[in-house]
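Every protein chain of the complex appears in place save one, which is left out.
And then chain A:
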Amino acid sequence: MGEMEELRKEAENLKDQITEARKVVQDATLPEVAAGTAVVGRVQLKTRKTLRGHLAKIYAMHWGADTKLCVSASQDGKLIVWDTLTTNKVNAIPLKSSWVMTCAYAPSGNLVACGGLDNMCSIYNLKGKDGNVKVMRELAAHTGYLSCCRFLSDSEIITSSGDCTCVLWDIETGTQKTIFAGHMGDCMSLAVSPDFKTFISGACDFTAKLWDIREATCRQTFSGHESDINAIGFFPNGNAVITGSDDATCKLYDLRADQELITYQDSSIMCGVTSLAPSLSGRLLLAGYDDFNVNIWDTLKGERVGVLAGHDNRVSCIGVSSDGMACCTGSWDSFLKIWN
């Protein structure tokens, strides 16, 4: 027992030292440095399209790489691929399990994936020979719910799970290539870096971790949130990470300074953050909240510069298309909306 105590003390000691080391480089704050930058002004986005068709809560959505198609997952047990411009449903895929929590679109546009309480990540081929969309693979090995998944290519996918791990899978063989363990709580969300070499995960242990995909190691851990981290994303230059939490705040952590640069919060915002997405330049952060709104933040100055109020229930997912032209929100009210 004494040894465990020793180890715990050593870990705590190291963490204290890290805190001190971080303080050493705190020579300025982000808003201070950004003081000379032009003010953003009020950002007002309008709903351009409403995608109707789901019959129950929408839990997840993901844009395809072609900027017009997106996939959404709902508790009505369907995965729908939408042509967001025409609002037509390109595919409506019935799922085996209706308790779906996440969905993803492969960069190639050939595959989509989803998963949830079934603890599995199911891969569907959209471009099958006979035109039918079928399950291509079922990736099963997690011992907890599948909270998030993201494709690296048509051959590899990364998943995060309620079993506190993230896994890199080879889709073709259906096997786990790498297990990323280290979180002490359910992993809720993940995001892949623009160069596809690293990914970040947010968990219910209130921390975010940066993982090296090839080396299979955790490079950095970021803490500071007071509750579960539900959403996570990269700043477009790949050098910073943004997290959203049940503590009603979003935080920006810089990878090279190895610490938090700024917190996005307001005393009148009391509800948890469910999802987030930066605009193409990274200047704006769009975050979905439990109070049915999306708040738009100026990432540099830390001020709230806009609100999207259009949903009648919790905003559960949000995404900005790869060309930055449109933002899509999905909600428990069963609708998806396109804004810009």
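Quick note on the criterion: contacts are C-beta pairs under 8 Å (C-beta built on N, C-alpha and C of every residue); 3 or more make two chains touch, one makes a residue touch a chain; residues count from 1.
Please note the rule applied: contacts and distances are computed from a predicted model.
Visitor: Tell me the UniProt name of the left-out chain, picking from "Regulator of G-protein signaling 7", "thioredoxin-disulfide reductase (NADPH)", "CDP-diacylglycerol--inositol 3-phosphatidyltransferase" or "ADP-ribosyl cyclase/cyclic ADP-ribose hydrolase".
Guide: In UniProt, the chain excluded from the picture bears the name "Regulator of G-protein signaling 7".
Visitor: Write down which of A:Leu55, A:Ala92 or A:Ala257 is the residue touching the left-out chain.
Guide: Of all options in A:Leu55, A:Ala92 or A:Ala257, contact with the hidden chain holds for A:Ala257.
Visitor: Out of A:Leu126, A:Ala287 or A:Leu300, which touches the unshown chain?
Guide: Residue touching the absent chain, from the options given: A:Leu300.
Visitor: Can you list, in ascending order, the chain A residues touching the missing chain?
Guide: Chain A touches the chain not shown through residues 3-4, 7-8, 10-11, 14-15, 17-18, 21-22, 24-30, 32-34, 37, 43, 45, 48, 67-68, 75, 85, 99, 101, 116-117, 145, 147, 152-155, 162, 164, 170, 172-173, 182, 184-186, 188, 194-195, 204, 214, 218-221, 226-228, 235-237, 239-240, 246-248, 254, 256-259, 261, 266-268, 270-272, 274, 279-284, 290-293, 299-300, 309, 312-314, 316, 323-326, 332, 338, 340.
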